[in-house]
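Note that this complex is displayed minus one protein chain, with the remaining chains in position.
When the chains are written out, they are named A and B in that same order, and each has its own residue count from 1.
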Amino acid sequence: MPSETESGSVTAGKSATAEPMISLSNVHKSFGDTEVIKGISFDVAKGDVVCIIGPSGSGKSTLLRCINALVPIDGGSIRVEGQEVHDANLDRLALRKKVGMVFQQYNLFPHKNALDNLMMAPIKVLRQDKKEVRERALKLLEKVRLSGKEDAYPGELSGGQQQRVAIARALAMNPDIMLFDEVTAALDPETVKEVLLTIRELAEEGMTCILVTHEMGFAREIADHMYLTDRGVIVEHGPPAEFFDNPKDERTRSFLGQIL
Amino acid sequence: MLAQISQWFIWLNQTTGINLTIVYDSYDRGRMIDGFLNTIYLSLICLVISVIIGVIGAWLQRSSLKWTRRLVQGYIQLFRNTPPLVQLYFFYFAIGSLMPKIENKYGIMQPILSNWDWAIISLSFFAGAFNVEIFRSGIEAVPKATVEAAESLGFNRLQVYLYVVLPLAFRVCLPALSNNLVNLVKTTSLAYAIAVPEMLYVANQIWSDNLNVPEMMTFLLFAYVFLVGILVWAMNRLERRLQLPGYGG
Partner (left out) sequence: MKSRNSVAKPTDLPVLMPIAERLTRGRGIGLSYDIPRLQLRAWHGLFLLGVLVFFSASAWAQQSPDHPATLAQAFIRWMPLLLKAFVFNIVMSFLAMSLGTIAGVGLGVMQLSPTRPTHAVGWFVTQFFRNAPWLVLLFFCMFLLPFRFSVFGVTVPFPDWIKATLGLALPVMANVAEIMRGAVASIPSGQWEAAHSLAFSRRQIMFGIILPQCIRRMLPPWMNLYAILTMATVLASIVGVSEVMTQTQRVLSAENRPEFIVPFYAFVLLLFFVYCYPIARYTQKLELRYAVRD
């Protein structure tokens, strides 16, 4: 069960005793004068699915970007598989190979078709064999139920289809960890389901996932651990059942009250 | 066949006075073809150099050094807000007069850069000033999120530029770029003023010899409109080919 220390450090999840996959301790981040993350700490164990919820502007998306070293942090430490992320000598390539990320706006490359979107990074970045990458990419498209859409360009796909291509694109790098940044927020309600299904399958296969989401029902079903952030700090956390049914903090109650 | 056409144009001259020597007179025809090709050659060279200037300028404008950016801005504003003809004169007469002279193979002293060279330099810098802004706005038009996505896939800075930013920026730039190139082709006629034998210059020689100003003038107008038309057509095709599927149409 979660144990909270004075500094707010949290150890959570099924295998809290093993070396955590991701470990954040006292992370701080400011944009100009506004501090968006004010000392967040938590661990994620291998195979865990962690959902982060919270009001907009509470620093959730920034947190994900920090884990992927897309944004530098101002204080504290983030370790991914034991490797300090915000180290000047960090091998970014190695980190990003380990950590895949999916964005709210899909951010596919509009000048490449679906298959090429998947194949580009493994070929150009990892210098893998083209034929092998192609086979893997085709399998991934099949996995996200988009067989037959290999030649379609992002502009010709629906939002849900684009988002599944984006998931497959991240998976093509064979990451150990997947970060999902409000991946259903820009989608039509009908297409949300197909994307969530894909994520659920991934989680069931044992992929370590961190999701920032507004889909409470989905979070409750899929998460091993829930976090609520507000104004740059973790307000409450716990296993979903407890978190949703018996929230302790007033802010959690009011947030859940607004959403549900 | 060719002889018959020539014959017909000679007849046209004798009966109506419409004198198109460039069709039936082989010397004039040769001159005109050279002039036409020179215009194309001048346009192409300036096109290539001005695009290179544009890319380098756009890259320098993203420099973190304030004075580098200001210098590029100064270059752009200076060349955009002064007459291209005066720029050409300034390069050819003013700067050219300061350049050293070298001895050519006949032992005659001649300027190190010819009127051709100056025309190329001047026109390239003129068109380049527009290209810098065009390319910069193209690069800025690539969404930051797309760049972020590429970074998250492990692309390094150069790769992000090469595989994502530039291909997208180029598409955004194309309409403005093709406008600028059209303008460049038209501006090559200024080289006339420093005696570069392009189309206008040659036409002038021909009408001085044959006193057929109206004919040559009309021919010139159509020749330029034809050249520009071809360029517009080619750029439109390129644009359509590069169009991102699913975006507009």
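One rule holds for everything that comes next: contacts are C-beta pairs under 8 Å (C-beta built on N, C-alpha and C of every residue); 3 or more make two chains touch, one makes a residue touch a chain.
All values derive from a computational prediction rather than experimental measurement.
Touching the chain that is not shown, out of B:Ile40, B:Leu113, B:Leu166 or B:Ala193: B:Ala193 (per the contact rule at the top). When the omitted chain is restored, the residue from B:Ser6, B:Asn115, B:Ser137 or B:Gln205 that touches it is B:Ser137. In the complete complex, the hidden chain is touched by one of B:Ile33, B:Leu162 or B:Val225, namely B:Val225. Contact with the undisplayed chain is limited, among B:Gln7, B:Ser26 or B:Asn236, to B:Asn236. The omitted chain makes contact with chain B at the following residues, 61, 69-70, 73-74, 76-78, 80-87, 89-90, 93-95, 97-98, 130, 134, 137, 140-144, 172, 175-176, 178-180, 182-183, 186-190, 192-193, 200, 204, 207, 213-214, 217, 220-221, 224-225, 228-229, 232, 235-236, 239, 244, 247-249.
Going forward, only the chains that are shown with their structure count from here on.
Remark: chain A and chain B have CA centroids separated by 50 Å (rounded to whole angstrom).
Contact residues on chain B toward chain A in their complex (touch as defined above): 143, 145-146, 148-156, 159, 163-164, 167-168, 171, 242, 244-247.
On chain A, the positions that touch chain B within their shared complex are 65, 68, 70, 92-93, 96-97, 99-101, 103, 105, 107-111, 120-121, 124-126, 152-157, 166, 169-170, 173.
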